[in-house]
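In this view, the complex is presented without one of its protein chains, the others remaining in place.
Coming up: chain A.
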Amino acid sequence: MAEEVKLFRTWSSGYALRIVWALKLKGIEYETIFEDLTNKSPSLLQYNPIHGKVPVLVHDGKPVCESLVILEYVDETWKHNPLLPQDPYEKSMARFWANFGDDKLMKSIWQLFIAREKDQDVAAVEALENLKLVEEQLKGKKFFHGETIGYLDLAFGWFADFVSILEEIMSLKLVDGERFPHLSSWIQHFMDAPVIRDCWPPRDKMIIKYQVMREKYLAAATPK
């Protein structure tokens, strides 16, 4: 019996891209439903009643939410081309760094992105410290798990794209090749990888979206 796989997502979400890439790496066919988060579909609210967030993967009518949980679900359901390492310790490290990426790294990058000019130096300190930790993880490796793309690369994928968007909007260089040779190299390899590169959302739309968002935050932060 043919499996039915649906992915509810938005056009720009880096979280959703994790799943798009994972399904592509596994060669799984699926239907995409694009959501407008200001006007959520009844289906989405039915499948994710607690948070109403995307992405949601629906496999034969059963919904799975939260992108990192979905990644593990995809990996455990379709066992070929494994994304996570088999060794329990290596697996734990992968989960740890994925959490770090979402909790610490993302927050610090975002704080830098929305910081007022006078606060940028301070915001940059934490962002750079976190980047150094990720840089360490990539030493001696093309991708996070070695020669091939895996779970952690997908988990950090949002970063590969967002860094260049931030750098263009803010006119600064955050991940320069001298300070972060391994991270720069990873970004290049990842962005250009065949499975990955065709999935990026349109760059001009992303620039506009984030520029508008940044302006809103800066306007809200400015004392009247």
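The definition used in the following text is that contacts are C-beta pairs under 8 Å (C-beta built on N, C-alpha and C of every residue); 3 or more make two chains touch, one makes a residue touch a chain; residues count from 1.
Note that in this section contacts and distances are computed from a predicted model.
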Answering from "Translocon-associated protein subunit beta", "Glutathione S-transferase", "Ribonuclease P protein subunit p29" or "Transcription initiation factor TFIID subunit 2": the UniProt protein name of the missing subunit is "Glutathione S-transferase"
Answer key for A:Gly27, A:Pro88 or A:Pro223 versus the chain not shown reads A:Pro88
Touch with the missing chain holds, among A:Tyr47, A:Tyr73, A:Phe113 or A:Trp158, for A:Tyr73
Among listed residues A:Leu7, A:Leu44 or A:Cys65, the absent chain is touched only by A:Cys65
Missing-chain contacts on chain A, rising order, are 50, 59, 62, 64-66, 69-70, 72-73, 76-77, 88-89, 91-92, 95-96, 99-100, 104, 133
